[in-house]
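Selected chains only, in their assembly positions.
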Amino acid sequence: MSSSFGTLFRITTFGESHGRGVGAIIDGCPPKLPLDKSDIQPQLDRRRPAQSELTTPREEADRVTILSGVDNGITLGTPIALLVKNTDQRPADYRRMRTVPRPSHADYTYRMKYGTQASSGGGRASARETVGRVAAGAVAEKFLRDRYGIEIVAWVSSVETIEAPPPDIGSIIRKDVDHAAVRCPDPDAAEKMQAAIIAAQKGGDSLGGIISCVCRHIPAGLGEPVFDKTEALLAQAMLSIPATKGIEIGSGFAGSRMRGSEHNDAFIKRGVKLGTQTNYRGGIQGGITNGEPIVFRVAFKPPATISLPQKTVDFEGNDTVLEAKGRHDPCVVPRAVPIVESMAALALVDLALRQKMRENETV
Amino acid sequence: MSSSFGTLFRITTFGESHGRGVGAIIDGCPPKLPLDKSDIQPQLDRRRPAQSELTTPREEADRVTILSGVDNGITLGTPIALLVKNTDQRPADYRRMRTVPRPSHADYTYRMKYGTQASSGGGRASARETVGRVAAGAVAEKFLRDRYGIEIVAWVSSVETIEAPPPDIGSIIRKDVDHAAVRCPDPDAAEKMQAAIIAAQKGGDSLGGIISCVCRHIPAGLGEPVFDKTEALLAQAMLSIPATKGIEIGSGFAGSRMRGSEHNDAFIKRGVKLGTQTNYRGGIQGGITNGEPIVFRVAFKPPATISLPQKTVDFEGNDTVLEAKGRHDPCVVPRAVPIVESMAALALVDLALRQKMRENETV
Amino acid sequence: MSSSFGTLFRITTFGESHGRGVGAIIDGCPPKLPLDKSDIQPQLDRRRPAQSELTTPREEADRVTILSGVDNGITLGTPIALLVKNTDQRPADYRRMRTVPRPSHADYTYRMKYGTQASSGGGRASARETVGRVAAGAVAEKFLRDRYGIEIVAWVSSVETIEAPPPDIGSIIRKDVDHAAVRCPDPDAAEKMQAAIIAAQKGGDSLGGIISCVCRHIPAGLGEPVFDKTEALLAQAMLSIPATKGIEIGSGFAGSRMRGSEHNDAFIKRGVKLGTQTNYRGGIQGGITNGEPIVFRVAFKPPATISLPQKTVDFEGNDTVLEAKGRHDPCVVPRAVPIVESMAALALVDLALRQKMRENETV
């Protein structure tokens, strides 16, 4: 297992989908950051199930408790332990998977890896594990916002083949994103996406989608070449989220079809610093932030759990037909928006603290 | 800096483009692996400059020396230090960049991060840094091949807008890839790609491209949820390579446009184990390998160094026109093929050793 | 903060002395280990306050809850979160330390490091932090015992100037240690120690002492040269325990006064393996276990909290006299015995799992 992420702002998550609770410990949060539950709960609310008709009906209030590390409303610099209790567990829904590994789910691979698996639900492979990430990510965001003014906003840019026109990445805020349950800022596209998701659910099927994200007001100089370059850490962070299949930064795959003469971002004077005229690099050069917005996109596959019958085999290899029960989202992207933001915050906060060791040395 | 990668099979690379040498230390290679220079040199030869008319004319023989960790032709289990000396350095080519940061290059961000930069060339941001990765990756590959029979093959699947038809991922070998200098296994596409690259170079421009990679005979059970999932480590590994802009695993971004009913990979009986009928997951479920081939694609941007004049500003913000000198590749993908393979090997060998701690526990 | 210990069996502890609770996450415990609370509670009971007249009267039941990672009585291989709630908190006892840093306590240094400190008690510097270590250590011990038959036994070998004669390290068990509240296996010495501790407490003073520890049935080959040698990790582990001032392995400081001809441990045949005739090395050669018992001793200073008045200065440097309140142990060694055992188990379990990566490679 590797349930820790980060070098200086290091989180460790814990919890199965159907155990007593889920959460995270943050080790390395700087001291004297004002912090209470109200800094954390909003993102958990955006992530929680049963928030709209687009999401699983599993009822979890997902109220966070801060067990340690905060005193008199400020962080102590000691480990911050965050706990969210599980309440709505229905292990009976998951009995069949003990004999039949669900296609494209983690039942088979967990058994191959651990020789055992949680008695119900996706265990540690469940999206429920991301509760700890979102709680910890909210703390990271608070620090980044307070100290650097960093803003991180993610949104749904496509569901299946429905693509939304790009918003203004310089000004988009979470309120724009949340106006629709699907979390797409474009009203027309949002409407179509929601209809498609509901139709898919009724048909017993599921849909994939893409989340875009922008991080603004990033100081230049973050990123640790060569293996912890900003894009490398973001890539690890994003592809550790369940159901992700790809990430692209800046121009991404489209950039591979361009020529240097069009792709190069010419420098321009921007106040006392330099900026770039275009931003095909997505805010990162040589693995290090250049002060321009970081822009990236993450691909999510359609959820594996569908209620349509599936021909497959059981653990012994015998033919069978699986009709899944359990409560799952027909499309994960609406709820994954705060997860993407949280993982971005966790990658950036660690890079920001690591760069601090060079302060005053680099004048 | 974060120049180390891996938890148990940990490499640390060193060296600037224009210093005395480049290389890597491998800490944690298992003992008793037969190893000599001939295991390492072939991949360095595939990576080295001046190997064809498609690559930079910088002449570097790139001969590896094993400084430690190997005795009587086998590894000792102690750190293996690998050194490749630099020979063809022309710092004079790089003088201008001290005052003018090259667009889309790392001159500006290195100065913002470190307050200084190497006096010549791309320093640590140069592709020359990857020599250490390729040397260490060859050792990782040797171990994976000897112990598990793992095969890793990467190839150029597109250059600019020229896309090659997909090869048979079950059988493609490096010889198929190397028949053309551009390292595309499809003869027709290879010819077009090579013509496009030479034309771009003559026109002072550069081209992007995509590298595809397959890893075969992977044992089921590799990958460390939740942050070191196989796809997460591969993503970090790939996006730490210079000039990369994206990675997708299995169905990738196309998977985001699919429905669960088509995307789910039904299980089938395959000997005493299970396999999957399709492989949209790209060999990974829940972050853990399922025994099917791992398939992924990496996007590379066009190189930043072009000889066409570029309007930009100097470090002080004054307008200027830059006409780059120095010797660079017009398209990096042909030489990046062994780098992708090496980073894949480094990610997989670490996951393989980490899984060993569960052996006999999981029976 | 660095609240994590271990590479493969990694624990992260959390909790202040006077927050909501303390505990630990274990990331990397192998799957399928039978585990329930009864494996953990006994060591917590040996560590808990108010267990005898020799210890602080602070009343804490210290009942452990397993929040995750265990299902149907076996470990899942996923993070095991362990929580112990705090109940008996008296912040009022600690008000004075906001203005007067207690001599030899951590009030001053925590303020210098973090710019703040917990509003009451020793915060993270309190011995209460060790609850998480003991809970996690009990899990480590269970694994080491089940898989290798390893036995770890610590005891009080001296209190102030009262030294107990050495027990038979080949046979001593915890029952021998626990016959007296002071945890010294020698009845005469135990009686004197207990009298001395009670006298010191009545006099408002405190006493130091030494804990000895033996680890038996250690497989040969554990220890990771050169920085994670067995003695190096044990030294880090022990000197991370509050109030420790030194550690010596095998012959220790006395060994520095010996000659090679007497200190060398000649090999002897022991069944199909080799053993050593003497054990001045303390079971470790070149940083690697040789199969003989590991023997070490840890020095503990007298507790800083005494009720005798102390001349000192406040945070502003003004002269003052401090008369401490709060509830503390007059001598920490009786309660530190399970802490030493736990930290030894945590160091050894990590080295055992790391050595597994070489299994089958080293035949």
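The letters A, B and C name the chains in turn, as written, and every chain counts its residues from 1.
The working rule: a contact is a pair of C-beta atoms (placed from the backbone, for glycine too) under 8 Å apart; a residue touches a chain by one contact, two chains touch by 3 or more.
For clarity, every value in this text was computed on a predicted model and none was experimentally measured.
The copy number for the entire complex in this file, given 3 shown chains of one sequence, is 4.
Keep in mind that, in the parts below, only the chains that are shown with their structure count from here on.
With centres computed from CA atoms alone, A is the chain lying nearest the middle of all the protein shown. Inter-chain contacts peak for the pair A-B. Note: centroid distance chain A to chain C, computed from Cα atoms, is 39 Å. The mean-CA centres of chain B and chain C are about 45 angstrom from one another, to the nearest whole unit. Rounded to whole angstrom units, the spacing between the C-alpha centres of chain A and chain B is 26. In chain C, the residues touching two or more other chains are 28, 31-32, 77-78. Per the touch definition, chain A reaches chain C in the complex via residues 1-4, 10, 12-16, 19-23, 25, 27-28, 31-32, 65-69, 71-72, 74, 76-81, 83, 113-119, 123-124. Considering their complex, residues 7-8, 28, 30-33, 77-78, 147, 225, 353-354, 356-359, 361-362 of chain C touch chain B.
Residues of chain B that touch chain A in their complex: 1-5, 7, 13, 101, 103-106, 108-110, 112-116, 122, 124-125, 129, 158, 160-161, 200, 204-210, 220-229, 231-240, 242, 244-253, 255-261, 263-269, 274, 276, 280-282, 284-291, 299-306, 308, 310-313, 315, 317-318, 354-355, 358, 361-363.
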